[in-house]
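As you look at this complex, bear in mind that one protein chain is not there, while each of the others sits in place.
First chain written, first letter: the chains are A, B and C, and each begins at residue 1.
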Amino acid sequence: MGLELTTKAPMLQILDEEGQVRPGAEPALAPAELRRIYEIMVLARTADAKALKLQRQGRMGTYASSLGHEACQIGTAFPLRPEDYFFPYFRDLGAYLTLGYPLADYYHYWMGNEAGLRTPDGLNLFALAIPVASQIPHAVGAALAAKLRKKTGAAVCTFGDGATSEGDFHEGLNFAGVFRTANVFVCYNNQWAISTPRSRQTASETIAQKAGAYGFPGVQVDGNDVLAVIASVREALDRARAGGGPTLIEAVTYRMGHHTTSDDATRYRTEEEVKAWEPRDPLRRLRIYLRSRGLSDEASEKGVLDAATNAVEKAVAEAESRPPATVDDLFAYTYKNMPPALAEQRTGLKEALKAEAGR
Amino acid sequence: MGLELTTKAPMLQILDEEGQVRPGAEPALAPAELRRIYEIMVLARTADAKALKLQRQGRMGTYASSLGHEACQIGTAFPLRPEDYFFPYFRDLGAYLTLGYPLADYYHYWMGNEAGLRTPDGLNLFALAIPVASQIPHAVGAALAAKLRKKTGAAVCTFGDGATSEGDFHEGLNFAGVFRTANVFVCYNNQWAISTPRSRQTASETIAQKAGAYGFPGVQVDGNDVLAVIASVREALDRARAGGGPTLIEAVTYRMGHHTTSDDATRYRTEEEVKAWEPRDPLRRLRIYLRSRGLSDEASEKGVLDAATNAVEKAVAEAESRPPATVDDLFAYTYKNMPPALAEQRTGLKEALKAEAGR
Amino acid sequence: MKITMAQALNQALAQEMARDERYVLLGEDVGPDGGVFRVTDGLIQKFGPERVIDTPLAESGLIGVSIGMAAFGLRPIAEIQFLGFIYPAFNQILSHVARLRNRTRGRYPVPMVIRTPYGAGVRALEHHSESTEALFCQLPGLTVVVPSTPYDAKGLLIASLRSEDPVIFLEPSRLYRGEKQDVPEEPYEVPLRAARTVREGTDVTVIGWGAMVPVMEKAADEAAGRGVSAEILDLRTLSPMDREAVLASVRKTGRAVVVHEAPKTCGLGAEISALISENALLSLRAPVARVTAPDITIPLPKAEDDYYVNPARVLAGILKTMEF
Partner (left out) sequence: MKITMAQALNQALAQEMARDERYVLLGEDVGPDGGVFRVTDGLIQKFGPERVIDTPLAESGLIGVSIGMAAFGLRPIAEIQFLGFIYPAFNQILSHVARLRNRTRGRYPVPMVIRTPYGAGVRALEHHSESTEALFCQLPGLTVVVPSTPYDAKGLLIASLRSEDPVIFLEPSRLYRGEKQDVPEEPYEVPLRAARTVREGTDVTVIGWGAMVPVMEKAADEAAGRGVSAEILDLRTLSPMDREAVLASVRKTGRAVVVHEAPKTCGLGAEISALISENALLSLRAPVARVTAPDITIPLPKAEDDYYVNPARVLAGILKTMEF
């Protein structure tokens, strides 16, 4: 009697786990694009590893590693055009880099400075959200604004599997369905929300099928296959721009590291599980493919890695050379015009700090 | 490429709009039960009409009419057993009556007295929720508690079509799916949420299909066919009690009246639309069916109506004869033990009222 | 022309929306229904369904979507049907509306107005009579505004709409159809962050806002009959507060009575009392009195009058302060 759902569409894949192109799935990307994608992936991985190292050295705050998410993050951001909008969450290093966000800024933020979260002018990259799922309605608002202003931009929003349990996921996607906004929602289903496994997060067979509740399509894609992610996001973006409404993409991946540097994943998951995902590494797959196409070799790969390492070191140096926030900075952005009482508090704090420094 | 949903299961119906039993759908209800159902429906309709009249006379506060919802409300509540739990919303008169809640109490509440919302001991009927959808997680909690306490009760929760847009709908149903609680969620899809039509509430084709997002079945039933509602709720309850998990039932009906007595529905919907639903009246359908089965005739129907009218008049008299809340009542239930400062405020208020009365 | 507060608000919305097409109105039942209090009446006819948008029933979504609109070029005006239903959106308001300017170091401020009816005195169902303004006054980044007359309603709403900061605009439901007032046809601003001296006086300062203002005026009339000259201050903007106006008046009169509909504990009256003690203790001839509702849930209509702050209670507060 029930309305049972059919959710048996296969997960989209272009490169299999051995880096071989699936028959008939050759990606529509130019060699330069493919090389560029690989470069960003290497940069993201290198930057991530460096951040973890800095954290251990006390030079970086609590940090959420992106290890293993490179294909999701970069694949999602790569097809965007300048007029599009991106709404990231706290695990989105690869997307930030793809969109051209300065790595030094990203580091600066994670080192504990608000200034690092100020998006450079000209980039439609919203500040990453930490309250889980709360950014989803924002993305819908941006797309709705674009629609009302007759602009062409589409709004892409990312979040984890855990986020799909929050009310804001539901409310945001429901608005998107009703207003047929140009939104692409990409869930990085990395199987864990801190210690909570995907199976405990929801009883639905896939996350993609949740789109059915909002009257638009849901797609499952191999989130460790950057070419497949690009293809599915691109298709969704094309549909969105053509007025075809939103899409939910479930990118199936795995969180290779701890949740953050404050977490110890060995408390709740087995080493075997992590090991089982190692061969599906997104970088390895693309590397094999590029070599097979003759687009890279050991030497060029080393060049890419060296460039990444250099860029990372430069970004660290730059971030660390920046001055900390002044008291003026802390107060300047609460209101457009500072109320007198707040200005007094600012003066009071400056005096207190002066007195304390003098002791 | 998308995972499209199939949602084409037909809406469950037992009585067609002419009150004829659909072939092979004869209800599994004894004649006494059928008569009892009819009696409650007549009582609900009579009590509802009276409430509207009292409101116009200034004897009742803002009131949300149940006109047209009798089959949904009574059909949902009828299959419950004493060990089950019911979580109603603000439009649920028929359910209250079916479960044996004193009509005088219900009136007392809508006349503006908290005391009317105190459920009689022995009845598992939670206080109706006014914040839309907020009761849904409560019902899941009750079912989860029953499960953990190894009790057999199932928890039924009702809400409108508008409620399905709220985050609490999503979070509640998702918890129910994950914990496979003995829940039956019944959405009275009456096509309107105040002035917002169903089509603007969500882009999903049916509300029933939203269950797919939570990994349990969804069913669409004719909400003006009390026998169909009973059958679907009963089936869902049986499954829930057997450990089969939750069900979402969409009972398709129509809000024949204004949203509440403060609303003027002519501002936003046509008379034709309302008229079109008149022939689908749930009472009429059951009446025809009972007559066709020889279970009622004009005389017995008049008897039922007279009894209802009497019961309603008695309930009004009783509700109106009750004293208003005392200051002690207003303060007594904030904490189990009143803090001294609150007791002082109570004394202060009593003195103020005495002084004001003396002026 | 003499119009009600509801009409004045409607005028403000219509005029600003006509002036600047970045304004978009959205909420539950704001379209053909014109809002449950008819504040948006006729606007969908004037501006079309692209600028007057009926939304699904979801407050967090509503505010969240408004944030995205505000960050990317529009000026959303979000209506929450009653203050009692704003809480599902509390996370969006606290974590994002109030903080985005700061979080992004000025890159993504979200200028928007969240309008909502509030307060008791209209015999409504539970949750429809809330007066929880103090919840918002403690969130840095927000501006909280409450009008008490049709004139102020129009001018304050226009000023709020033009503000670069997000505004929580609380409309006292009890005053929507209260006393009519002559309101200029043309648009005008009543400045934010500036209290209004409703009536000058010399013996005691009575501070309040919204639906309490007429109550305070009646109490002041009665006090005058007993020889007590009360100065009445209408805060108008609750946060950031016009501290100078409060302190100047209290320094002059030496006594203060704060009046609010909300329960006493941690209401805005506490902040005002603390401010006065901190800054004008030596001027005080009596403790700052708070005349407020008790610390209970507001009762259903039948007992609402017992609960509701009335002129007699304000007068009693004034007299007690005089007699200290």
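Some observations on this one:
The definition used in the following text is that contacts are C-beta pairs under 8 Å (C-beta built on N, C-alpha and C of every residue); 3 or more make two chains touch, one makes a residue touch a chain.
A quick note: this is a predicted structure, and the numbers were derived from the prediction, not measured.
Here one chain is not drawn; of B:243, B:294, B:323 or B:340, the residue touching it is B:340. Between the chain not shown and the residues C:289, C:309 or C:322, the one that touches is C:289. Of the candidate positions B:172, B:218, B:245 or B:282, contact with the unshown chain belongs to B:172.
Contact between chain A and the absent chain runs through residues 61-62, 90, 109, 111-114, 130-133, 162-163, 165-168, 193-196, 200-202, 262-263, 267-268, 324-325, 327, 329-331, 334, 341-342, 345-346, 348-349, 352-353, 355-356, 359.
Interface residues of chain C with the unshown chain, by the touch rule above, are 60, 84, 87-88, 90-91, 94-95, 98-99, 102-103, 126-127, 132, 134-135, 137-138, 140-141, 239, 241, 262-263, 265-271, 273-274, 276-279, 281, 284, 286-290, 295-297. Touching the omitted chain from chain B are residues 85, 87, 114-115, 117-119, 121, 124, 126-127, 129, 131, 134, 136-146, 148-149, 155, 167-168, 171-172, 174-175, 178, 329, 332-336, 339-342.
The working rule: only the chains that are shown with their structure count from here on.
Each chain gets a centre from the mean of its Cα atoms; the one farthest from the centre of chain B is A. Centre-to-centre separation of chain A and chain B, using mean CA positions: 44 Å.
Between the Cα centres of chain A and chain C there is a gap of 40 Å. Put simply, the C-alpha centre of chain B and that of chain C have 35 angstrom between them. Those residues of chain B in touch with two or more other chains are numbered 165-168, 200-202. Residue positions of chain C with contacts to 2 or more other chains are 55-56, 58, 60-61, 88.
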